[in-house]
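One protein chain omitted, others in place.
Our next item is chain A:
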Amino acid sequence: MKTCKEVHRLVSEGQDRNLSFIERIAVRVHLMMCGACRRFEAQMDFLRQALRRFPGP
């Protein structure tokens, strides 16, 4: 079982490289059970969306 500390790194790295099959499963299982990491993942998605539209309206 991966910890939140390990999973949050993989969530970030998942934006920059293809995670291995094992990593993807580990992250998915962890996220299913962990609301805190789901929040973190949502924040990372937010950042990406926001930056793609930089400098904004």
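Some points to look at:
Operating definition for what follows: a contact is a pair of C-beta atoms (placed from the backbone, for glycine too) under 8 Å apart; a residue touches a chain by one contact, two chains touch by 3 or more; residues count from 1.
We take it that contacts and distances are computed from a predicted model.
Considering only "ATP-binding cassette domain-containing protein", "RNA polymerase sigma factor", "ABC-2 type transport system permease protein" or "Chemotaxis phosphatase CheX", the record for the omitted chain gives "RNA polymerase sigma factor", by its UniProt protein name. Although one chain is not drawn, its touching partners on chain A can still be listed: residues 3-6, 9, 12-13, 15-17, 35-37, 39-40, 42-57.
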